[in-house]
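For reference, the structure is listed below as structure tokens.
Removed: one protein chain of the complex. Kept in place: all other protein chains.
So, chain A:
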Amino acid sequence: MSVKQGLMALLAQAPMYGAQLRSEFEERTGGTWPLNVGQVYTTLARLERDGLVEPVGEPDAEGRISYRLTDAGKAEVGTWWSTPVDRDNTPRDELTIKLALAVTVPGVDVQAVAQTQRTATLRQLHDLTRLKQDVLRKQRAAESGAAPSEAPAANEGDEAGRDGNHDLAWLLVLENLIFTAEAEVRWLDHVETRLHRESLRPFRRSSAGETAAEATARVEAEETAYRLEDEGQPQTGRAGARR
């Protein structure tokens, strides 16, 4: 996602100055995409140049200028909400490349590579789930604390609603990270099953260190085993591998 659209979406709500935009952006995304204030001002300058935002009045006592969306800016934000995110520019994924190389470079224990990654990802998933539990606990505490007879003053209600929305935003970000990590674990499970199936196929690639003659002999032996099994003569040697 570009920072540009994120900042414009915030400005659609109310005019803000740079530092305000930065803290709102980070708070609502749970700090998952930290921005530096210079990046915010550079983006604002470009948006102003392109006629999408404009300054509001004079700088305040501390010299800060607030910006708001122009009509063109509002239209651009509307388009952003209604357009799907383009995922064609998928960044290169190191894990995919690592496993693709692992199955083609002799001598690499692919299963160990996959398992090491799975352990790390499960840990990550666990930690993310802990953070999520904290948010859920906070939400439940807020719900049970808000008894009907204790209706908060208007300002307190606004404040609580704002906190609730920010918690929801943080929850959604966390759940995105959780689902991404889960997808990785599922893919690693799939890799493992694929490797297991491939290892049972007669025409698999040569094992590391195997000479051409040894590979030929192995493939012939496996072909014979498969043929005999098809003819109803199971090979006890393969029984273990198939349970």
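Basically, a residue touches a chain if its C-beta (ideal position, glycine included) is under 8 Å from a C-beta of that chain, and two chains touch if they have at least 3 such contacts; residues count from 1.
One rule holds for everything that comes next: contacts and distances are computed from a predicted model.
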With one chain of the assembly withheld, which option in "Carbon monoxide dehydrogenase", "DNA-directed RNA polymerase sigma-70 factor", "Imidazole glycerol phosphate synthase subunit HisF" or "Macrolide ABC transporter ATP-binding protein" matches that chain's UniProt protein name? "Macrolide ABC transporter ATP-binding protein"
Full-complex contact with the absent chain, from A:T119, A:N165 or A:S199: A:T119
Taking the full complex into account, find the residue in A:G31, A:P59 or A:G161 that is in contact with the omitted chain. A:G31
Logged for chain A, residues touching the omitted partner chain are 26, 30-34, 115, 118-119, 121-131, 133, 136, 177-179, 181-182, 185-186, 189, 192-193, 236, 239-240, 243
